[in-house]
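Missing here is one protein chain; the remaining ones are kept as they sit in the complex.
For reference, chains read A, B and C in written order, and residue numbers begin at 1 within each chain.
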């Protein structure tokens, strides 16, 4: 089945498009995280993923890291928020099982905007004097070409293979509604393709409704869509369902040791 | 009267905020042009304006130029579209009555995005080998810091004093709805302040409606609002009213000579 | 069976549409009614391929991120074809959208360069379209280069000129030689009439092809859906140059 030119497929078919070694951009926990697709990635045994958190992540990154799917984690932070440290992330970094590319939120946004604009780099204020500049061999100090002596950092473009996220709905033509979550629009523009799970597919044309069109991502950027009701669970979708706080607290407790983490995976179908 | 912290005032009071010599950014003819405010600017005898068309303009720029309000016109183009050349613009450029800063659409967007991001410059592809590079003393050829020999242009930030545009509605807190016209959001972010005329003020909170919020500009960026029903006339507002094509054709004819232009101004209250 | 009668406008729409068949995404800029109609025609007869984004149209416009999205999208490699005109076009495919004479004190001022200085570099298939084919327009050297036809090796330039379509003929562009080559001439023209009206030198194949007339299907679409849709953005054009059925 396909709406317009964008295929609508099963969550496992969608996850299978993420090849081993792919760089995938994902949103923060509060914003339309494709958790059902994340479990599908773990089920299919994805390997060597380069996860780019835009700009931070939580349980999604922790699950993928714990399940051995991740080789590179690029992020401004990984945390379970009020529930504390992300246990699998923390353990993997300390034991060097993954390569951590510590970044800072605006650097990730700027790197994606560079790709969005087809630019090889983007300048950014701040950063100079932080140890991030020391450890990021790919960030460079440069000079403002319009003012001698004004030092400024330049960052290389970040070009993910896929942007992977969830949305309240797609329309019959494959357009995706995202409302205020415009970092997902930028992510999709910057990536080679977007893989999107949706609560539902509505038989409407988003582009015919000016109110909806302004908060949408055109099908043009979407590689494939999978219908996934409650697809952000145990995280929430603003205005539709709350995060499952009990479940998340249980995860935070269980995932602190390897056995508990494996139990969790087995129990929750990943 | 003020909604939230944003003053709501008369169209003349709003226009009076534009001081002589101000740099003001304006949208293209198809998109929410503040024509009533433009007539108010002419009424108050604004002088030495630096008009930045984002990225092109039509009757708005032509009127302001003809009325002697403009010293610098920075734009990718000025044209009356199907109705042909913009007569007052054309005459003013040929007689050197205004300084024309010829640009190209993406360079204007990039310069505004630089200001939006608080950056002193933005790189851009293309341009090299065009005569625009020759005549724009403020554009520089540079090198991609991540690839030796890869030449790329850098453009200085464009920081307007005001973004001036029209919108279908504001809410009671001074938030402005713009739908898909997101170049107006960028314009407002980049400018020191936004002056916005609206068809109406609705007694709602845009931020409480996720569908509307995604296509809106927060009051945070808005200096002042004026209610101006049919405020884009003789241009249109998508979904609300069409351009007044007869009026525009009449303008195109009249404005080709100085007397006809003055007649037009007198007749239409500018 | 006689071939159906057609206007020059209809021929030009069909000629351009043929250059778009099989592409994924075609964008159409300002003041481009004929290219806009061509893109809609290509889409209509292929069941939705290519996607068409007509700037300043609400209905035929996939963009939702403001006016910059067209340019970003092109830089991402997501736009396969675009159209440029020109007050002057020269034999090296340089285009001039700024004016005639010595800049800035021009004898004739055009509207301005629009996005040409950028899109010409980034869109793989840029179709130059200028109906008027005279020595006034097709010049040996443009007075002002809004966008250059070619760039030196090493400069990032995935895009460039693909063809030049006029009221008299179609030229293809040879990037290596940096010259136009006559591809086909429209009904009523000869190689000599082209040469006489062209200010630049160009290559000719051994045999001159005639531009085929629009098909009956194309004409039906142009006079139907395509015309109705282009009238949204270009009402004057649709009224004056299309005989809508």
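The criterion applied here is as follows: contacts are C-beta pairs under 8 Å (C-beta built on N, C-alpha and C of every residue); 3 or more make two chains touch, one makes a residue touch a chain.
Treat the numbers as computed from the prediction; the structure is a model and nothing was measured.
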Contact list for the unshown chain, restricted to visible chains: A, B
Which residue of A:183, A:199 or A:227 touches the chain not shown here: A:183
Touch with the omitted chain, as defined above, among A:25, A:124 or A:191: A:124
Touching residues on chain B - with respect to the absent chain: 4-5, 115-119, 185, 189, 207, 210, 213-221
For chain A, the residues touching the chain missing from this view: 28, 30-31, 54-56, 75-79, 81-83, 85-86, 89-90, 93-94, 96, 100, 102-107, 109, 113, 124-132, 135, 149-152, 180-186, 238-239, 245
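Methods note: only the chains that are shown with their structure count from here on.
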Starting at chain A, fewest touch steps before arriving at chain C: 1
Innermost chain by mean C-alpha position: B
Label of the chain whose CA centroid is most distant from the centroid of chain B: A
Averaged-CA centre spacing for the pair chain B and chain A, given as whole angstrom: 36
Where chain B and chain C are represented by their mean Cα positions, the distance between them in whole Å: 28
Chain C residues counted as touching two or more neighbouring chains: 58, 63-65, 71, 75, 122
Two or more partner chains touched - positions in chain A: 117-119, 210, 213-216
